[in-house]
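Heads up, one of the protein chains got dropped from this complex, but the rest are sitting where they should.
By letter and in written order, the chains are A and B; residue numbering begins at 1 in each of them.
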Amino acid sequence: MILLRLISWPYARKHVLRCLLTTAGIVLGVGVFVGMRTANKSVLAAFNQTIDRIAGAAQLQITAGDAGFDEDVLDKIRELPEVRAAAPVIEATVGTGQNNLLILGVDMLGDRSIRNYDLEGTDEAGIGIDDPLVFLAQPDSLMVTKKFADERGLAVNSKLPMRTMQGDQVFTVRGIMKPGGLASAFGGDLAIMDIYAAQKMFGRGRKFDRIDIALEEGTPLENATAKLQALLGSGFQVEPPSSRGQQFESTSRMYALASNITSVFALFIGMFIIYNTFAIAVTERRAEIGILRALGATRGQIRTLFLAESAIAGLAGTCVGVLFGIAMARAMSGYIGGMLTEIYGVAQSPGDLTLDPWLIGTAVAMGLVTSLVAAVIPARSASRVDPVKALQKGGFQSLSEGENRARRRWAIVFGTASVAAFAFNRLWIMTYVGYVLAILAAVLLSPALSFWLSRALRPLLAGLRPVEGALAADSLIQAPRRTSGTIAALMLSLALVISLGGLARSSYDSLAEWMRIALNPDFFVTTAETLSSRSFVFPASLGDGLRAIDGVAEVQPVRSVRVMVKNAPIMVIAIDVSKVAKRVHLPPVEGDSDAMYRLAAEEKGVVVSANFARLHDAHMGEVLEIPAPDGILRLPIVGVVDDFSDQQGTLLINRGLFIRYWHDDSVNVFRIYIAPGADAAQVRQRILQAFGGQQRLFVLTNREVRDFITRLTDQWFGLTNVQTAVAVLVAILGIVNALTVSITDRRRELGVLQAVGGLRNQIRHTIWMEAIAIGIIGVTLGLALGAVQLFYSIEIARRDLVGISIGYAYPFQTALILIPVILGSALLAALGPAESAVRGSLIEALEYE
Amino acid sequence: MSKFVSLVTLALAPALSALGQDPRQIILEVQKRQHSDSQRYEGTLEVTSQGNQVATKRWVYQRIGSFGNSKAILRFTAPAEVKGVGLLIVNHPDRASDQWMWRPAIGRDQRIALQDRSTRFFGTDFSFEDLEERDVDQYNYKLLADDGAMWKLESRPRKSSQYEYSYFWVKKDNYTFVKIEAYNKKGLVRTIDYKNYEQIKGIWTARLTEVYDVTRKSRTVLKYEKLEYNLPMKDDDFTLQALRRDL
Partner (left out) sequence: MILLRGVSKTFEGKRKVTALDGIDLSIGKGEMASLVGPSGSGKSTMLNLIGGLDRPTQGEVELDGQPLSKLSDDELTRVRRDKIGFIFQFFNLLPTLSCLENVSLPLHLRGWPRKKVEERARELLDMVKLGARVEHLPDELSGGERQRVAIARALSVYPPILLADEPTGNLDTHTGAEILKLMHDLHDRLGATVLVVTHDKTVAESCPRTIQLRDGRVFADTRREEVRR
């Protein structure tokens, strides 16, 4: 490897900027991969950690979806000899201004056999601290973490006001938990209160969310699980705490998949930039290679030399990428945590980053493999350099026609195969195969396409500025090797942007349509500022109160709980079907509109959302098993409708059924229709006046709810902005790289141009035009490939991500924005290289080589 | 608080031995001499935790019936935060007692589960289990030593308990407890000292009990005031309904 030091190192030193730009692709690719995954993992890990810390010594947890169950379950459980301790829990989050606060309602009497409350020492007052009696005697008692207390400047006996289902209440801090252990759950934003106080605060009636169980020593988990399951019936879930993390994982799977696609894309793009640079380097270093060959270097040695260079570049890029990724993860994990909390209603607050050595290992391997693969073709052509020809001056090597033809042939093969795969796309794997083939075909075809496009552009550019235009176009036409990689990278980036944009646009369109149909009440009376928070519930009696308000025409109570159906956390929405059906007519995907609502209202069936049907392979007539505290509820699917209430899918059942099976008549949201002619603002005011004082209650207008949903969607697509930014950034880097190389490559040519009378501005313009030409070609190809990519994105989203079928709508607006952005970026990217081209010494330029 | 004394006494009561005196007989004699039909006192609890902070609570205690069949209500009177919180204990001769807690602020009574009885009794150094009466026959006793003034007895519970075994020291002249050490698998958990004995209505009664929690290095002193025996009391005052009535 002495060659590396003697040959490669000086070259690298001479082209520091280019080396940096080359590795930038890898840096970004690896960075996005590590960043997104780490952020995701950290959120998951934080979630698991929270579960773990909160679970304490609990070996099993008993739940009934997230609906809760009657208190008497506890006594039944405690009678089992296998159960050493059973502690009831209510777990809910409340917004407290800054962060969400996770409130754990526990029974202080016995909870210490499950959880360990390590409290700060008592203060001067001496009383009331760490005193379970006071804690129990006073329902306003709250135990908070040291972190939370420090952030809010709270001490023992400090007051903390919160809005509860019984109106505004002031809570008293009666204990401060030392950091670590339980106190570090939920990022430390945790408060403990008495479970009976929590029942009142959240309006839960005499219900628990969960029972945590510690077993007698030596009791096998399976036995205990089986016994508990038998005791409680299959409406309950008896699971170790860790399985809650798995549920969460399944809900965030969609997000993880999306981020994977982006990272792979970024690396793919990075690969083209590396390929590009190495291809140029080989051309540029032909003389050097020739000398080496003349001096006795074998082809293998030359090939190895280039591969080694690429490996080193890849490794360096990977290392920087990993660091960059970690920085990115730090910035993003909070955002993702917040988003998941809001979208899925799963409380989360990530603390530290979780660095997975496997993940880093994978990233390093990906970076290395990418850079090696990228260098294979250039290394091969380097090894094939003819020493005699190479040593002749002034020669010029262009992409051989044979190579080009071979690529075109492969492109046609892949393209045909891709279309063929489309024919069999009922198999999900064929969709992905078709997708990959289509991208490969596009990539292979891109040199030929860019060649044709450059030729087509030549007269245009020459017409604009005869010399500069012609020169710029010729530079592209004659040196496809120099730019084909860049153009491919640009094309892929833009295709990604287009598909994401298209996906977003189509989603917004579908969502807007659904909101128009389904969310047509005038008001929504909720327990929280957001619809997704289900911590608090209303008593059913509030419905009568609301009905009595002057100007209210109709009140529809809605109860939604997440329940495990087909091994996924599915949203069960209980409504008065007959009432709702009169106001809302969701278009049926399967089944007959009238029949499905009639059967559901008669409690003879369940209407499922289209995404549930697709993601979980459910069909009309299939009998679903919905676990409820009162046993398994078995209902046939009587209809499939487009419903966007939940990303995992929704089941609509009649409210009466829910009340019977769940022993729960509480309500999450009241849908309110006002009487014709009534003044909306006044009705709202009357509702607030009547109930706002006594309990936690929000009246959201139709507009507010729609805005909230749109905002959630914005947040979701906000992540795609990162992807878009990365794509555009990579593209710009590619252009800068290509131009820098192009200028080095053409220094002599540019020198001659100046020598025969070219003004500096003319040189600049040439380079600018070249950059814009690259931009135009990239944009053209990218927008075209984007159409294909969008098609596959929608397919994948429909099949495997959200299950929602969204129409194909090409995002012309995005495309229109992209054109000036990319051309502008291209121009911007050209400024530096152009200046360096006119700055250099003419003499040197002329003697260059 | 003879209740506590007796409870703890019973819980840890000694048994058969070859050393002349039958240890079970000693315990039975202790019980006999402390017998009363009812009891009432006002207790003051002082919990001195490791950091030398002292928390004081007061309660009123009433008991009806005697060993094995007694019922008791304990109601806190101070500090203000805990005033009104009550505990009803219904002892059974053949099994663990039933215990309920009443919390006036949320208006709920709550059964205290068996599994929770090894936990500390409201921040004191007693456990709920220490509040129970237990039958002599639920334990095996052994006489370990006899120094002339006192017997040292060992008791091992036959049923599940947080304790593995306990040592008792009983004064020979008046059959009163002097000290108890309670052990679990890991070693010494609690010590209880009985002090300031006085005769009230012919019953030798300790006016002060001191419990030391070895692991927490925390100490609880219980002082008995206005202690009376054999007052007239009604069974109706020892029910859940009665518990729910505020003082």
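Heads up, the rule we're going with is that a residue touches a chain if its C-beta (ideal position, glycine included) is under 8 Å from a C-beta of that chain, and two chains touch if they have at least 3 such contacts.
From a predicted model like this one, the values you see are computed outputs, not experimental measurements.
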{"item": "Touching partners, among the displayed chains, of the absent chain", "value": "A"}
{"item": "Which residue of A:N116, A:N260, A:T362 or A:Q478 touches the chain not shown here", "value": "A:Q478"}
{"item": "Identified contact with the non-displayed chain, of A:M596, A:I687, A:L753 or A:I796", "value": "A:L753"}
{"item": "Selected residue (touches chain absent from view) among A:G167, A:G361, A:P466 or A:P587", "value": "A:P466"}
{"item": "Among A:T362, A:S510, A:Q715 or A:Q762, the residue in touch with the chain that has been omitted", "value": "A:Q762"}
{"item": "Residue ranges of chain A at the interface with the undisplayed chain", "value": "393-394, 396, 466-467, 470-471, 474-475, 477-478, 748-749, 751-762, 841-843, 846"}
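Note that in this section only the chains that are shown with their structure count from here on.
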{"item": "Chain A and chain B, separation of their C-alpha mean positions in angstrom", "value": "60"}
{"item": "Chain A residues within the chain B interface of the complex", "value": "75, 78, 83-86, 107, 109-110, 112-113, 121-122, 126-134, 136-139, 194, 196-197, 200"}
{"item": "Residue ranges of chain B touching chain A (in the complex, touch as defined)", "value": "49, 51, 53-57, 76, 79, 81-85, 101, 103-106, 108, 110-116, 118-120, 122-123"}
